[in-house]
Every structure is written in structure tokens, then in C-alpha cells.
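Below is one structure. I have some questions about it.
Of the protein chains in this complex, all but one are displayed in their positions.
Chain nomenclature is as follows: A, B, C, D and E, assigned in order of appearance, with residue numbering initiated at 1 for each chain independently.
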Amino acid sequence: MLGLSNLRRVLLAVSFFLFPSFGVADELSGANTAWILTATALVLFMTIPGLSLFYAGLVRSKNVLSVLMQCFTLTCLMSILWFVVGYTIAFGSAEEQGPFIGDFGNVLFAAMGVDSLNGDIPAVLFAAFQMTFAVITPALIVGAFAERMKFSAMLLFSSAWLLLVYSPVCHWVWGGGWLAEMGFLDFAGGSVVHITAAVAALVAALVIGNRRGFPGTPMMPHNMTMTVTGAGMLWVGWFGFNAGSALAANGSAAMALLVTHISAAAGSLAWMACEWIRHGKPSVLGIVTGMVAGLGTITPASGSVGPAAALVIGLCAGTICFFATLFLKQRLKIDDSLDVFPVHGVGGILGTLLVGVFCATDLGVFSGLGFGGDNGSIGAQVQVQLIGIVATFSYTAVVSWLLLKLVDKVLGLRVSEDQETEGLDIVLHEERGYDIR
Amino acid sequence: MLGLSNLRRVLLAVSFFLFPSFGVADELSGANTAWILTATALVLFMTIPGLSLFYAGLVRSKNVLSVLMQCFTLTCLMSILWFVVGYTIAFGSAEEQGPFIGDFGNVLFAAMGVDSLNGDIPAVLFAAFQMTFAVITPALIVGAFAERMKFSAMLLFSSAWLLLVYSPVCHWVWGGGWLAEMGFLDFAGGSVVHITAAVAALVAALVIGNRRGFPGTPMMPHNMTMTVTGAGMLWVGWFGFNAGSALAANGSAAMALLVTHISAAAGSLAWMACEWIRHGKPSVLGIVTGMVAGLGTITPASGSVGPAAALVIGLCAGTICFFATLFLKQRLKIDDSLDVFPVHGVGGILGTLLVGVFCATDLGVFSGLGFGGDNGSIGAQVQVQLIGIVATFSYTAVVSWLLLKLVDKVLGLRVSEDQETEGLDIVLHEERGYDIR
Amino acid sequence: MLGLSNLRRVLLAVSFFLFPSFGVADELSGANTAWILTATALVLFMTIPGLSLFYAGLVRSKNVLSVLMQCFTLTCLMSILWFVVGYTIAFGSAEEQGPFIGDFGNVLFAAMGVDSLNGDIPAVLFAAFQMTFAVITPALIVGAFAERMKFSAMLLFSSAWLLLVYSPVCHWVWGGGWLAEMGFLDFAGGSVVHITAAVAALVAALVIGNRRGFPGTPMMPHNMTMTVTGAGMLWVGWFGFNAGSALAANGSAAMALLVTHISAAAGSLAWMACEWIRHGKPSVLGIVTGMVAGLGTITPASGSVGPAAALVIGLCAGTICFFATLFLKQRLKIDDSLDVFPVHGVGGILGTLLVGVFCATDLGVFSGLGFGGDNGSIGAQVQVQLIGIVATFSYTAVVSWLLLKLVDKVLGLRVSEDQETEGLDIVLHEERGYDIR
Amino acid sequence: MKMITAIIKPFKLDDVREALTDLGITGMTLEEVKGFGRQKGHTELYRGAEYVIDFVPKFKLQVAVNNNLVDVVCEAIAKAANTTKIGDGKIFVSELEQVIRIRTGEQGEAAL
Amino acid sequence: MKMITAIIKPFKLDDVREALTDLGITGMTLEEVKGFGRQKGHTELYRGAEYVIDFVPKFKLQVAVNNNLVDVVCEAIAKAANTTKIGDGKIFVSELEQVIRIRTGEQGEAAL
Partner (left out) sequence: MKMITAIIKPFKLDDVREALTDLGITGMTLEEVKGFGRQKGHTELYRGAEYVIDFVPKFKLQVAVNNNLVDVVCEAIAKAANTTKIGDGKIFVSELEQVIRIRTGEQGEAAL
């Protein structure tokens, strides 16, 4: 009982090689529980304070609190929604799960008790760990519409989005849904988290429009030290995100931690090199953005590849996301304010593709840990990965667009011009970020 | 030997249902040790940097370092005092423990070696974990007398308070003392930590008096981003506080983590809603204060209730602490500067009461994990909870008041008017918080 | 296979008493894995954001990003270098290891798979844990040449230094090298980390020369709150550093955590007392510096001493490092800008010596956990410790000096006078730390 | 020579700076100030403590000019800074007796 | 018209602002400045490096007024800002040739 079965199916489909004996794991593993307790704390740490500092440092000081407020409120609201119904949409409660959404047997976690297990960890722990993913994904979108969206509209949009986009896609991939059935590989959320968030971000940037003055007026980060602090926290927390996704304290978790670290480092250095070559000087904003690219890109692959492949993945991530950012901003002139799409979206897509290559076990030093499901070749795996990318991309794009249009009708998406000029902190929250004398 | 027995007694009395087999746990559990090592780090993280940032952001910039200094110095000094004698007052060293204080066999942790166990974790680990609680409790009080207390007076008061208030009360509840005997439920410190700290805070605010200019002069938080950062850290660290209090990596810890998270989220949203309705705008200071209320309130209950009850507890916490804060500040005009009492005190009392209700196992979706000790009904349990609240409240109030008066005699509690105007950072520490150009 | 054997040798030589049964530990321990996964995250957390904030707050605001950038880039670059070749220089791949460096069998971690073990934890986890040490050590040096070194020169120097200083010394002490053979005690890096970094720092300060205007011009910390935040993070992360060095979740780890905490607290209070007595006022910069002294000093001893000894070690650390700092700055007028040598170097030496005393088991309440290797008396152990100190000190001094001279030839070590006046953030990175209105 | 001091809305700085450089003005000095006037400030609310902030952020721009430029400069600023909303600010003109360029020691109009 | 510039202690701002509004003054401009004078600054000590900070934080308040108000305004400020302790600050008065309200283009006294 207890959402255990559906997890099993995922594990079976996606990463069966990791848990050779999970079929008999009906006893609690204290060790795995210890690690997932920690990992849950680490993933929460990624959103608050990690991501919220990363983002908040990048906006102008008149909007700093609005960003912190959005991230914080999403942490609360998404948690409650996940508890009430999001979890059960994604993971359901019964042994057998449908291809598109779960069942409603775990509304309010009704089918879980203190002794229930999911695999060999407490069922409520699995649900809480997943809750932190359901928190950070909508929080990532915040970067796209920062400095101009109404707080109320943001809450309404995010709530609907969690239930109508995140939860179903999560079911497809991790809840025993149709992508899981195909042996689609996404260890820690390249598609579930990064593609969905980034596509929603792109759509939101397009629907809500550019900030006043973009791109002419300087809109400098108001506190780079805050952004770099948040970046460090993201890196640390990401160990919980990726290595926690092993749901165990074992070699797989350790390898996930290692490849995560290496890809982050490689992504950072690649971005730094691009900047140094192209602009003449390396910047700290550049290197931390490369880090996020490296981390986002390794995420889907972190359970399937080895460290040498992670080096390649990280280098590709840093380079490609660098040029994607320039392209979106300078060519397309889309004000995805904190560059959510070119970093998380491009990275998420790239990683979800590359895992299809580097999971292969016969690539010498670049070998990985094996294909997903019944896939028997790089070609087959890459095809499945492509299907997954296209499906999550287009589903997210369509539903996000509809939701934004709807919210615009109901509440209006954007503050007035004067309010935007004055800044959201005073206008929406009657507070100021700093009063330093 | 080794403080093991008294812990056993607590566990027996308070939460026997969690450890069905602790009686035979004479071997080290690596898994539980791994989690409590982590939890210890997390609780330390709550004080430094967590709480210290949360508090420091709320004062004026001329006093920012004084608050950081107070929290940091308390971390050091309380740790040493706990090591020297505080621990043994609370937990003693022998199998049988008296009702009011422990024995003195563990002065300087004399009765613990590297191989000693307390339950199934190293005895020194239990002592270190508890040390982090002995650190944060006096640090919480700092919020009440911020911006005006002498540093030396603060040190003297806190030292005496740790030994004369915290350690004994800790013994009553967790050290096998009289409240433990009654089946009083306080999983992670609703009374031991929050009520004691908050009552001392209220008494301190009354004894030391309002800040110059309160309530007329604006005394705005000088750095809300710092406060929100600290808030995020507190939330994350609180997982160690509450789920660590299970002293094991098991279902109980997982459930504690989950209910902690849900109550934090619910408390935040409730406070936000109150503010939004009453003042027209939700603020980030509001939502993070609601978070603290939700966390403080679930603390005593986190080992005894389920997630649906946590939702209710959190919503009550946010709402009631909101109005308590307004009442204290606007009506009573008491300058409990950072609102320690209305948040931690009211929350601690509320949670200590509500656990008496929601621990019951027959409340449908709101069911909990069972009564404490021999208590057999909600009525009986609530009565015990009330006795615990009244006892800790009044004992703390009286002793804190005496100590403050004494310290005032010996050293003087308060800096001079001119010094208060100039700010404590320069006056007491010859430093300034910021020199940003 | 797998670098397992050499680790075993170290463990055998250095801390054989901790792992009485490691000889048969050929199965993965989930509990130990859980803790070392966490510890790895904690040590990374020490560098980013911990150390980088600690350091960055101490420089002038025009150079804040340059410090953050250096720490961040080192995190990336050292990780990759460690992965490529540093690890195998330090730990090799074969059972038998030479006295001076490892072998090259683990280039690109070639000899480790997902299932390989090192002791009873995954081999890749041991390598990743050690990677975080290889990151923070060069990052410590940054404090010496802050505010004036070229970014490119810093990268080149640090890279060469990692491979030519850190990795070999790491081999001597932890990789089964000649110092390990002698029973040299250095649990978590008093010599490997702190002495090497601090000696390199001193040499760097001398070679690159004082900052313009030192010591006449005020060069105040631009953001003490940042420094205190970083300090708190360092303390928390240090639990991973020291208690993680037990490579297990057991009594040894717990004891390491406890003595680390006590020494940090004692070092802080000792420094505070010195300042209070000597200068009339205690400062928050003082107390956090005392904390670093206490932590650095206990590091080599953290696996070998008890809590009462830790109290003594911490008190010595705070006092002696306090006077060392004054001496270097006021008498020698050496601009080791963020006082790396007097804190980490003096502390590292002191701790590496004192462990030779306090590891003895017959000192009453100050007893420790036993001598290293075949050493049978305090005298013998202290002699070995002295040999280790002198060897790591002089080797590091000579090689660091050569490398700095070389880099100066190739790239130039220092920015121009005008650039130094303008500040490295704009000049080297085209960014500014703050744009707060 | 005259010193022209303009208090303007912060987000109008770019427009004003442009208008001035269009007139050939090559130097000016900027300060962040807070203004009190007809334009209302805002309220801040922290846990039930309500503070009315009367002083709103403004920029103060100072330009030293030759007498013959005073009118055009004032006009240019007034035009560029105008939003027709309360709080647009003021321009103050006062006499300047002497100007010295530190680098060269030049004095008077040559120093502008 | 005159420009009255007062250097005052920061915590006296509210008193001074009130005194001025009591006189019917509706506009003023505030800057954060650092003052050097008879009032001693303080010492800061960072790990043995001692720095003497001579410049103490002050507020500079500027009010443009009609000639007939100069004396009462100066008096009001002097009274409100006085603590009888060194460092209370100074009031400077200088001639103002022209004032323009940007929003309306009004000039002279009408613009105040």
C-alpha cells in the first residue's frame, strides 16, 4: 500500500539497476532514511534561502523583497497544495497507476502513516522529499517575470500550474506514467523540474512583456554578493537534489554527488572561458550562471553517467547556455529577466538528451551506468529522450499559456507603469529591503 | 551508565511508542548516529547564522553587530557552560534521576567516553545535540532587549539563566524529572525552549524598559533581506531541531519533519492572510514571522501529531500570534523589540496545549500518535499540558526577574542614553556593520 | 583496487584505534555513506558560501567580488584538477604506496566504479569528500594576497600549488606516505590543510608585497555582517570537515564533532577576553577570528583528544593566535591581508603539536584516545609531530616561493597601482558588488 | 558663472543627462537625496508598527555654467524632467564666484 | 530668496522637520553627509589595526525660503536641533537667484 507501489514502478522502469534488491526491501533502512532526511533539508535549502538569494540579488533594490516574498510564499503555498492534492496527482496511492495522472487516494496524505514505507524509507519522507521539488520548480519561474508581476496573479498562476503542469508531468516521469514506461531517463528532474519551469518562464516572459525600459535602461543586479551567496547554497543543496534522488545512501548516491559536482565545476569554467574570450574579462555573475547551467544539465543524467561524461556534459552546458543567453537577450530581445529559459531550459533539454548518450556502458572512460527500461542502444534511448522532451515542452507551453491568459483576465498579470517605476517592495508589500545608514 | 538511563526514562515517559525496542538498543546505530550528527549541525546552523541574521536584520544598522555579537558569544559561552555543568544539571549521570535537577556526575562530561552510548547513539553526540538547544534558547531572548542592553550584563544574565532556568526545566521535561513522570508531551521544546525563552524575554523587556523613542520614532528593520535569509535558514535548521529530537532516523523523525514543514507553511500563510485582510498588503516580514510562529508552535507537538493536525496547528499559530503581536505592541506598548513573546511564547503555549488534543488517535484524518505516559484521554493530557505550561511559565518568570534585578545591581542592565543614540556597535564593540561605497 | 588499500594504510597508521574491524569492512555501510554524503556537502558549504563570505566581508567594497570570484573559481578549478590528477597523486590506486606521492592509476578516477568501495563507503564518495578539502585549502590562501593579485596569476599559481604542494603533502600524511608511516597524527588537516595554506599565504604576502597604503590608510572590513555570516557557516561546515574525517558515523565522529565545537567556543572566548582586556572592548571580528583559530587548531587533534583537552586547546588557540596576529601586523608589518598565517598557520602548528600531548590516555580528565602508529609516549609522539610540522612547513615554503616567482615572470602577480586604487571588481571583472539605492 | 541645482525624480536622470549633453554641457555632479514636499511619501508596516515615510528619493544634479547658458540649461532640465505629476522637483540657481579645475589650475569659465 | 543649509545631528531630523512644518514650510531636501569638526569621531579596531574615524554622520537639510522667512526658519532650526553638546552643527545662509518648479514652470517665490 501507500504510494509504495507506484514508486516501485518508477524505480523499476527508470533506474532498476540501482536497486537490485528493492523488491524485498520491506524493512525500514535507517541509513537511507538518514540520508533522505538530510537531502530533504538540502533541497529546501536550495529554495530558501538559496534560490531566493540568487534571484533577489539580480533585481534592482526596489524589487528585492518582492522576489524574496515570491519565493518564500511559493515555498509555503506549494507545500500545502502538494500535501492536499498535488502529491496524489503525481504519485497516487495504489499499486497500479494510470499513464497520465495518479489517483486521489492520497489527498491529505490519507494513505500514509508513521510506519508506512515507500521502498525502504518512510512513505511520509518520500512525500516530503518530493514536496521540496514541488516547491522549487514554480519558484524557478519567478525569474522570468520578476520586477513587474502582481503578487496575487503570481500566486494564482503558480497554484494552478503546480496542479495542472508539474504534478501530471511528475506522474509521467516518476509516478509510473507513460514516459516512465518507455524507459525515459530523468534521474532528478531535467524534464520534470527544469524543462517545465523554463518553458513556463519563457511563455510568461512573452505573455507579460518586457520590463519598462528593457533593454535600453540599465537594470543592474543590485547585490551581486547576494547572488553569489545564493549560488553557493544552490550548489550545496543540489547534492541533496541529485544524490537524494537515489533515495538511498549508496554508491549510486555517491556517484550522483560526484557527477553533480564535476558538472557544476565544468559548467562554471566553460562559461568563464566563453566570457573571458568573448568579452575580455571573466565575471562572477558569469561563473555562477555557468554553475547553474552545469547543475541543471547534469540533473537528469546524474543517476546514469560517470564522472568523465559529467565533465563533458558540464562543458557543453556552460558553453551552450552562454550562447543561448546572449541569443535570447541580444537577438530575440525577450526579457526573461533572470535568464531562466536559456539556463534551465536549454540546460534541461541538453542534459535530458545527453543522458541518452552517456548512459551507455561501452564508451570507455565516458561510460555510464546503463540504459533505461528496455532500451538497448543509444539511438533507442535518445529517441525516448526526445519524445520526453517534446512532450513536456509542448504540454507545459500550452497549459502555461492558457493559465497566464486566464489569470490576466481574472486579476491582471502586471502592476501599473507607475507602480513598476516605484518598485514592487513599497507598492505591493509596504516594506523596503535596506535602511542602512 | 552515562546519562543513558535518564534519557531512557524520558523516552519511556514521553514517547514510548516511538521506540518499541529501545530497551535492547545497547549497540550503536550508525544510521541514527549519522542523522543526529547532521541534526546537530542543523541546530547549530539555526543559531549561527540563522537566528542571528533573522534578528540582526530587524534592528537599526547602528546596532546590527551588537545583535550578531550577542548571538555568537552566547553560542560560545552557553556551549562551555553546558559542557562544564549545564548538561549534568539537566541530564545527570545516573540511572535514577530526581524530579527537579540531575546529578553532578557529568561535570565536564566526566562520565562519557568515546564508546559510551545513550540509547543507540554515542553519549557525547546526545550531549552535543542537546548543547545546540542550550545555545539557541538564551539566544532567542536577545530579541527582547536588543539595541539597549549592556553586553557584559547580557553575558552575566544569560549564564545564570542557563544554569538556573534552562537546565532545571530541561530536567523536568527531558531529563526524567517530574513533568516527564506525568507524561507531559514536549517533543522538541515547546516549553523547554520556547516558553522559557519567551517568558524571560517578556520579563526582560519589562525590566529593562522600552527603547528610547519607542513607539513614536520609526525603528525600521535595517536589512529585511538579512531577516528573510535568516528565516530560510531557521526553517531548514528546524528539521534538525524537531526531526532530530526523534534521536533516530526512522518514521518518527520523518513524520516530525513533515509536520514541521506543514505547520511552518500554514503559519506563514495564515499570518500573510491576516495581514492582507487587515492591512491591505501582505509583507515579507509578516510571512516569515508567521513561519516562526508555525515552527515554534509545532515544536512540542512534532513527535505526536499527523500532518492534517499540523495544518490546523500552523493556521492557529499564524493567526493567534499575529494578533498577540499587535496586542503587545499597540495596546500594551511593551517594547519586546523583536516580538519574542508574542511569537515564541504564545506559539509555545499554544502548541503545548494543542498537542494534548491532536495526539489523540481517534480524530480521523487529524489523528496523532498517542498520549503521553499513562494519560488516557484528551482531557487528562490537556490537564498535564496545562500544568507544564503554568509551571515553566511561572518558574521562568520569577527566576528571570530576580536575575535581571540582580544583574542590574551588579553591572547595570542598560547603556546610557547617549550610547543608545550613538548605537551599540561603535560604543560597545568599536566596529561598524557596513562600510559600503 | 580502488585507492582502498592506501586509505587503509593511512587509517592503520594514523587512527587504527577507531576502526577496530575495518579489515573486514568489505561491504558498503549505508550509515557511514549517509554521513559522508552529508559531510561532503558540509565541507563544500565551508568554501562556498562560508569562507568566501568570511573573506569577502573583510575587504573593501571595491574588491568584494574579486574575493568571491577567486573562491568560487578555485572551487571549480581545483575540483577538476583533483579529478584529473590531484587525487591520484595524493591517494594513488594500488595497495602499496610509495612514501612521497601516489601512483597515476586513478587519473580521471579511472579505477573507481559505482560499486567500488574505499573502506566501507563508496570509493567515489571518499574521493569527492577529499575533493572538498582540495578545494578549501587553496581558497584559504586567497586571504593573503586579497585586493591586489591578478586573477589569472592567482589561477595559475593555485593550480600548480595544488598539484605540487597540496597533493604530495596529502599523500605523506593521509595517502600512506612517509609521515603516515611514522604515526604522525593529523586527523582532519592541521598540517595538510592549515599549515600548507598558511605558509603559502605568508610567502605570498611577502612576495607580492603590501597593499598600497598599508598600514597607514584605513582598510576597514566593508561588511562585517557578511564576515559573521561566513563565520557561522564555517563553524557548521567544520562539523563535516572534522567529524567527517572519521569516515564513519560512530563514536569517533561524534567525539570529533564535540571537541571541534568546544575548541571553537573556547577559542572564541579566549580571543574575546584578550581583546577585552587589552583594548577595552570585545569585537565581533575578534570573536569570530578566535573561532577560526579554535577550529583550525583542533582540526589535527579532533580524532585523538577528549573534550576537556579541547577546552585547553581552544583557549590556547585563541590567545596565541591573537598575539601572533598583532605581532605580524604591528611589528613585522607584513600585509597578510586577512591574517591567514597568524590564525591558520599558528593554529595549525599549535594543534599539530598539542595533539601529541593530549592524545595520551593517562591525563585524567584531559585524556585522549591514544598515540599514533608505534609511538609509545608523549615525547615520541611530539617528536613525530615536530618532524611533520617542519617538513610540511619548509616544503611548502620553498615550493610556494618558487611558484610565485615563476608566475610573476610569466604573467605578473600584481595589478597596476591605478587598478588597485580603482578596485579589482571593475578592473578585472567589470562588475560591482552593490548597487543599493 | 552660476550654479544650477536641480532636484529631480531618479528615473528621469537619463533624460536630463541627455538633454544637457545635447546642449554641450560636459560636466555635472550628482547626489542621491531625499525630498520632502507636496508629493506624498509612503507608509511602511512592520509587524504592526506603522511608519510614515515623508522623504522620497530624489536626485540632485548640479551644473556650473556660464551666465549665458543659464536659461537654456534651466529650460532643458525642466523639460526633460517633467512628468506633469507632483514631485517633479525644483531648479535652484545661484551665483558662483569662482571655479578652479584642480588638474590644471585653470580658473573661471575656462575651468568649466 | 535664500537657501538655508543646516548640518544637524541625524537623530534630530524629526524635531527639525516638525519645527519647519509648524512654520508652514512645505518643502525641503535632505542629504546624508559626514561632518568633521570639534566633535570627536570614534576609533575602530579590527584585529589590531586601529583606525580613527574623524567624520561623523550628519544630515544636511536644505530649505529654500523667501527673504522674510530667513530669520524665523534659522531660529526654528537652531532651537530644534540644539542639544547643547558639541557637534550640534551649523546653519549656512546664501542667496538664491532663481527657483523654478519643474512641473508647472512657475518661477521665483511662487515656485517655493
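Here is the rule we go by: a residue touches a chain if its C-beta (ideal position, glycine included) is under 8 Å from a C-beta of that chain, and two chains touch if they have at least 3 such contacts.
Just so you know, these numbers come straight off a predicted model, no measurement behind them.
Taking every chain of the complex into account, the chain not shown here touches A, B, C, D, E. The residue touching the chain not shown here, chosen from A:92, A:221, A:314 or A:388, is A:221.
Interface note for the absent chain: among A:137, A:283, A:375 or A:392, the touching residue is A:283. Mapped onto chain C, the interface with the missing chain covers residues 217, 421, 426, 430-432. Looking at chain D, the residues touching the absent chain are 3, 17, 26-31, 64, 94-103, 105, 111. By the touch rule set out above, chain A reaches the unshown chain at residues 215, 218-221, 279, 281, 283, 285-286, 289, 325-326, 329-330, 339.
The criterion applied here is as follows: only the chains that are shown with their structure count from here on.
Touching chain A and chain D together: B, C, E.
Counted as hops between touching chains, the shortest connection from chain B to chain D is 1. Relative to the C-alpha centre of chain A, the farthest chain centre belongs to E. Taking each chain's centre as the mean of its C-alpha atoms, chain D lies 18 Å from chain E.
Each chain gets one centre point, the mean of its Cα atoms, and the points for chain C and chain D are 53 Å apart.
The set of chain C residues touching two or more other chains comprises 29-31, 34-35, 38, 220-221, 223, 249, 279, 281, 283, 285, 433-434, 436-437.
Looking at chain E, residues 44-46 sit in touch with two or more other chains. In terms of inter-chain touching, the protein chains here all touch one another pairwise.
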